[in-house]
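Written below as structure tokens is the structure these notes are about.
Moving on, here comes chain A:
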Amino acid sequence: AKVKAAFICQNMANESQAFSEKQFMKYGADFGLDMYTFDAKGDSQVESQLVMNCIAQQFKVIFLNPNDINAIVPSLMQAKRAGLIVGMFSSDLSPANQKYRDFYAGSNDVFAGKQAAEAFMKHFPNGAKIVEIGGQAGHDAQIKRHDGFHSVIDSSNIKVIDYKACQQWSTEQAMAIMEDDIVKYGHEIQGVFVHWDNGATGVIQAAKAADLKGLYIIGIDGNRAGYNQVLSGEQAVSISQDFVAMAKKDMELAQKVVKGQQVDPINYIPLNVIDKSTIKNFPVPQW
Partner candidate 1 sequence: MDSGGSEVILSIKDVCKSFPGVKALDKVSIDVKRAMVHGIVGENGAGKSTLMKILSGVYEKDSGTVVFDGQQIEHTTPQQSMQRGLAIIYQELNLVNTMSVGENVLLGRFREMKGMRGTHAKARELLDRIGSKIGTTRLVSELSVSEKQMVEIAKALSFESKLIIMDEPSSSLTAEEMCELVKIIQQLKDQGISIIYISHKLDEIFEFCDNVSVMRDGRVIDTKPKSEFTRNELIMQMVGREIENEYPERPQRVGEVLMEVRSINTRKLHDVSFSLHKGEILGFVGLVGAGRTEIVRALFGADRVRGHQVLIEGKPTPILNPRDAIGAGFGFIPEDRKLQGLVLPFSVESNISMASFRKFTRLGFLRKSIEKEIGTRQVKALSVKTPSTKVPVVNLSGGNQQKCIVGRWLEISPSILIMDEPTKGIDVGAKYEIYMLMKDIAERGGAIILISSELPEVLNMSNRVLTVFEGRITGEFDPKVTSADKIMSAALGFDGECS
Partner candidate 2 sequence: MTVQGTNSAIRVGASILRDYLVLVMIAALVALTALIEPKFLSPENLTNIMFQFGPLMMVALGTTFVIIGGFIDLSIAGTINLVAVVTISLIQPMGQVPALLTGLATGTVCGALNSVLILSSGALTQAEALFMTFGLSTVYSAIALLYSHGSTMHFWDITASKSIFQAIGSGSLGFLSWSFVIFLISLAALWVFQEMTAEGRAVRLTGGNKTAARLAGVRISRSIVVIYAIGGFMAALGAIVLFSRVTTASPVIGVGYETNAILAVVVGGTTLKGGKGSVLRTVMGVLLVVLMSNCLNLLGVSTYLQVVAEGAILTFAIWLDNRKHM
């Protein structure tokens, strides 16, 4: 018999999440899972309610991508008490709380931030002035990307002259921030780190309008936006997350745990650094 499993999605109105959900549904059967999905609608409280809901519905396995890695913990305690297998997707709990989940598959947002920093350091060995535009303030990915980025860049000779997060993952807000930064710093700005590729679209538009050429723009996601922008040379680097691999890995791990096998608790799916030179190695992303 198939094992009843649920994917609790962070926010189905977000395209990467909607894409991930499709991967779970698509490949679930391959791993002997009867997959269901739930949508936390970007709300931490709803997400913990959904965990309870899955307990009530007697799911055997839940995969979840938390909106807030701390807020989800109390409900995961209950899930563990009820004997569910808990797999984290894309975003892991903090070390102290990792006992409340079985395994984690995903890219590491801290690592993504670090890689962005390294790419800057490689491109600007003699230092530079750059701007950072963060994703939705308070969002787990925004926090980790920011922290990872600064853990590396702060000790380099690259100077982050301005940092602002957005109120949502909104291209428009990223664009407005960039426009204002261009007014303020003008040609001083040599590079931009945007937390997400769709935000980079806004940054590119702002730079175009101001006729600011040669900006070194790095985004994270590796979605169609990032891929195309790298292809056209407007964006230098897109750090790509492989949601297909993440989903498959998560389900594979679950299958093993169900069978009683031991698994590695932490499974990083490598991030791909897509730039002009490596892009030919990657397929066109589906999202």
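The candidate set was assembled so that all candidates are chains of the complex that A comes from, given by their letters.
We adopt the following convention: a residue touches a chain if its C-beta (ideal position, glycine included) is under 8 Å from a C-beta of that chain, and two chains touch if they have at least 3 such contacts; residues count from 1.
It should be emphasised that the depicted structure is a prediction, and the values quoted were computed from it without experimental measurement.
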Chain A: touching candidate in this complex (1 or 2): 2
For the chain A and candidate 2 complex, residues of the former touching the latter: 12-15, 17-19, 137, 162, 164-168, 170-172, 175-177, 179-184, 186, 198, 201-202, 205, 208-210, 224-225, 228, 232, 287
